[in-house]
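For this depiction, one protein chain was excluded, whereas all remaining protein chains were kept in their positions.
Here is subunit A:
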């Protein structure tokens, strides 16, 4: 035995922190580095598609949801609609109290009704931990008159400090302020254009009952929606109450909650505890939700198949790799390496390929795809253009 053989410092040895399976798996991967690079690229591409699809869908859903919720509360409490009570018998030919068959039932007119005990209900709702803010409002229809022109509008009497927490108007104000005192009114940009008015001008608001009031325009807003911009107006709660003839009452309680997707559950809870009809934004936009759900399902299916094809790709390459390495496997088995150690070595190779591909795919390709998407499809601009078209 020569001295040289035992000089441990000269021995290039394997890293002591790596177990057998890691050493063999890494060497095998390194040995077929071209094949390894191809597999990692394939996995990265698949993962990038999954990430891209997920990001695209999440972004789209978030945009649509944000857009929908920018103009409405998460939950609206309204008095129950008036219904017809069935005609019951009072004479002796029928049993007393029995429903008279064949009676003509006419749906009653829905008057603007107020919420009973709205102050106490408001306090009760505010105490629910999931609720962010509750805002009372008096809403109704009116005509705005200026000179010889008149236009139908929707009057929203609100408490600005509460209501503008529900609907954030900050980025929607074109001019003026959001403050509302007794004779102030905020109108949409479309209505202002139709009436030919601007900030500081006065308009007369007339109700069907004959009540009217002259109000000063203190703010002009743009919701990005032509109908909303031509019909929606905001006045102080007391002003609306006076115009609508419901002094001291409110017709709506708007509620915002912490988790927008829990709105329906919270609405049901509120309805059960207060007896007032509570409609969540989910219920009010059921069709939109169905569409989003369908989109989500198809996206999930696409991602599932991409993931499946990536997994099958890795599996088939590993099978080929095992066949290619059958000679090495034989040598290792002859050396006393167990079946389990060899199995773990190849599973580790698969895991490492998947992990590296996923990291690269997520970090590199996803960014590339998003850039490509904005460059090629002008995604952000497309959404804005759609809104702009709606305004025309």
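Some notes on this structure:
By our rule, a residue touches a chain if its C-beta (ideal position, glycine included) is under 8 Å from a C-beta of that chain, and two chains touch if they have at least 3 such contacts; residues count from 1.
As a convention for this text, contacts and distances are computed from a predicted model.
For the omitted chain of this complex, the UniProt record lists the protein as "Lipoprotein-releasing system ATP-binding protein", which is one of "Transketolase", "Putative cobalt transporter subunit CbtB", "ATP synthase subunit a" or "Lipoprotein-releasing system ATP-binding protein". Check A:15, A:129, A:147 or A:200 against the missing chain and you find that the one touching it is A:15. One chain is missing from the display, and on subunit A it is touched by residues 1-2, 4-6, 8, 11-20, 23, 27-28, 30-31, 327-328, 330-339, 341.
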